[in-house]
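Got a structure for you, questions after.
The complex is shown incomplete by one protein chain, all other protein chains being positioned as in the whole.
Letters are used for the chains, namely A, B and C, taken in the order the chains are written, and counting of residues starts over at 1 for each.
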């Protein structure tokens, strides 16, 4: 079989480098272009010694390098507003795009523009983009794959890291209609420092982040509308995304990779913990990258660090009738690059976990 | 002035050693007895080289050593059920007790027994014990100080670490009656590993706790009833502790000292963020150990590590009308030993921050 | 091709679990037995959630389980003295053994007995065992592979983690005869906490190891004679292992995986840094798992964590004529399990890096 030619725009950021790492060992994708901004011209292995074997002699090219036009698929690991520009140019040439920026996460362009306070320059594309969260959007991704076969390049707007974990934690309860409408829903996210990006700042200095816990981005973090959109889709009787009374607080803690979403869901009715657990197992029964742990076993991020896996579970406090739903992921793995590869696998009609079988280190 | 003679029962656990460290530099308390279980007979400085200068040649004695009976005050840093036994013996001899176990945190003995699933062997004492959370119980502590002057030994049941932070985060909003009755209240706590105690287990192994985030103790952690009791006292219109629909999820993250409580409070009415901030500043205006940060500045645990201070702030999401109230403490400092010393200061009519002026390292 | 049936004795320790992780993804070895002591009977995935997918339903069996006798090769990841007992029983049945204990690291049985202060119960085997450090013993491992083909089971005594890094750092300089005979050689090793083993102790408690640096095992650590043995083999003019004046100080620092050996080598003659670098490149030109970095680029353990790779480089201070040779490995990877798999690959005539292509996370 021919290799699928892949490019990575923004290969030197944390998500881009993780894509490079994953694709280096993928049996079907072949990386033919790695782009960078200021670091264009450097060798990938000089920048990241861990990649020296995989990319020996491979030079980073500028973001607009023509080699991208020979790709079958391009991953765009860039800040918002850059994603839409690259996508427009590539889609026009028939190249499928897996965008890791925020630019194609909302089909509702108004909502995007209000949330990010910028204009969308590719609204037509935004409206047809598929939301890249495979466990809850698998059918739409299959459909996009069929369209790609028929000549229409695919455009996937990958879910963010906090949102992915928030969705996976709550999806089974929401899809089963178990949640009390109108009640406040609370999502607390706790993330490692790779989530703050590669830029060296006072905040990402080792000595600032180490031995510290802090919340940030309050009161209204811009991932909250994306979580609300997903929750509304999963349980329409909650109302529209704007209606949902959702509180979201992200936290930064001292580790490299790992993200835990803790979702507090007031329930509409009494439900037995075993029944809730069965609902979770059933929901994810066809999802090879999501593990529902045994009842009463809680997720740990260390068990999924460096991998494409998510671990999920939910408990219920019978007195208060509030469920606590939990999901652990690697924010750069299932929360970013690995989920992007999972989407690409689906778009190219490969088993969704192809090339994603890495197991977390113990310890 | 004569020194106030102090003893520490359980001086080798993390909270006990922190008490020893704080009292070594306190201008009025003089430590005359440090007790231990299996480690009795060792020198404190051999066990903890950091204390070598402060306790040169001081030997740990058994928990029931008679030197305790020469104390004016004894701090009991022991597991629950042990606290009540020591307290009974000491109070009987007229010695004031500052208990760091859970045994005197509930005046309602039934509630204690249901929560901890043990019988209380000193129910009379439990009923008269003062809850050791000075910012919300200062008057009761002053009263106990006056009673001590009149010959009745004081008994303080110090608040736990998660509970202290949960109280300080929410107290101003609750005391002002701002919270929506009946709505679910959500407290997420994130703590460093000293909170898991000194015992070496698979869970506290460096390699298990490092590079990991996990929630634990779900669905119904036994600190939840203590938080509910405090919230009910602060805002009686919420109903009794049993009535409050409170969800509490504690999390373990890889650092030594630090605890952040993130409290989501649905509000009864619209309130301006500046007004909420003013409410917080006013509430803590007489509390030397609590810092309300400038509006929009969020607490960091690193700024209070190793100290007796708490940092507090609150934000409001105007769309959802949910406040997010935050408090950062050192779980062994303001969350345990330093708050115990603060209580003792009040009981002995010293300024409450006496001996508690240490400043956190930067960084 | 038929799978090569493999067993792991001691699969629950850190090195054993790493073997299980590596072999789960190896294209030729198939794990048919995982043994444990107290944890026999548990499922591997319940103990280590990261392995749940790879070992679903696989139960740990006792160390003497008969399924081991159906193996083609058994890895023994056990303490010293246990290695020799398992090996004797398995070799007798024609099963090749890759031993990760210290029991077969010395062909000189006396030296083993003096170093470990125990009797060797399988001295014949010790004398014929091959030292499992492929970059410096590749020919002997090929020879053992040929003998295995001819019916004699192989016995490999894998090099320890500190020793592996100390050898790789210094081997090119020693093999080229560059080192000043009689001068003191100094090896300082700095290791993460997985090197201290899985046992939960005061020393491996998160809060003890975190935010701490310490040396240990001084003055005469038992890995020093193993390093001296290797150095003597590589440069016989230094004299016997007993003659070499070697100082070795291991250090413990707060991370999970990673080991850096810093070897100070007084040189016999002036040598240009570029010439020394060329010597290093040449020495490792046929070693797929060792990367000699560009001149003046120093190794970082993070670039090899979770992998089978070593990074090596050396500098010279021309004024003092002392070279500083450095090697970074993952103590559980190239320092233990991955090197054991590399040895097994050679024994079964596979390319030595088969199944060992994992790339370190960035970051």
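The rule we apply is simple: a residue touches a chain if its C-beta (ideal position, glycine included) is under 8 Å from a C-beta of that chain, and two chains touch if they have at least 3 such contacts.
The structure displayed is predicted, hence computed values, not measured ones.
Asker: Would you list the chains present here that the left-out chain is in contact with?
Answerer: Per the touch rule above, the missing chain touches A, B, C.
Asker: Looking at the full complex, which residue from C:115, C:166 or C:210 touches the chain that isn't shown here?
Answerer: In the full complex, the listed residue that touches the missing chain is C:210.
Asker: In the whole complex, not just what's shown, which of A:93, A:127, A:205 or A:319 touches the removed chain?
Answerer: Candidates A:93, A:127, A:205 or A:319; residue touching the omitted chain: A:205.
Asker: Take the complete complex as the reference. Which residues in chain C touch the chain that isn't displayed?
Answerer: On the chain C side, contact with the omitted chain comes from 183-184, 186, 188, 190, 192, 207-208, 210-216, 218-220, 245-247, 249, 251, 253-260, 262, 264, 266, 273, 298-302, 305, 315-322, 324, 326, 328, 363.
Asker: Using the document's contact rule, name the residues of chain B that touch the chain not shown here.
Answerer: 14, 17-18, 21, 24-25, 46, 48-54, 194, 211, 256-257, 291, 293-294, 297, 300, 302-307, 309, 311, 332, 357-363
Asker: Against the chain that's been left off, what residues of chain A make contact? List them.
Answerer: Residues 14, 193-194, 198, 200-202, 204-211, 254-256 of chain A touch the chain that is not shown.
Quick note on the criterion: only the chains that are shown with their structure count from here on.
Asker: Out of every possible chain pairing, name the one holding the most C-beta contact pairs.
Answerer: Chain pair with the maximum contact count: A-B.
Asker: At the chain A/chain B interface, shared numbers over all numbers used: above half (same) or below half (different)?
Answerer: Interface between chain A and chain B is built from largely the same residues.
Asker: If you average the CA coordinates per chain, which chain's centre is most distant from that of chain B?
Answerer: Result for the farthest chain: C.
Asker: Nearest whole angstrom, what separates the Cα centre of chain A from the Cα centre of chain C?
Answerer: Roughly 37 Å, centre to centre.
Asker: Counting in whole Å, what is the centre-to-centre distance of chain B and chain C, each centre being its mean C-alpha position?
Answerer: So the centroids are 47 Å from each other.
Asker: Approximately how many whole Å separate the CA-defined centres of chain A and chain B?
Answerer: Taking the average C-alpha coordinate of chain A and of chain B, the gap between them is 39 Å.
Asker: Which chain C residues reach two or more other chains?
Answerer: 14, 194, 211, 256
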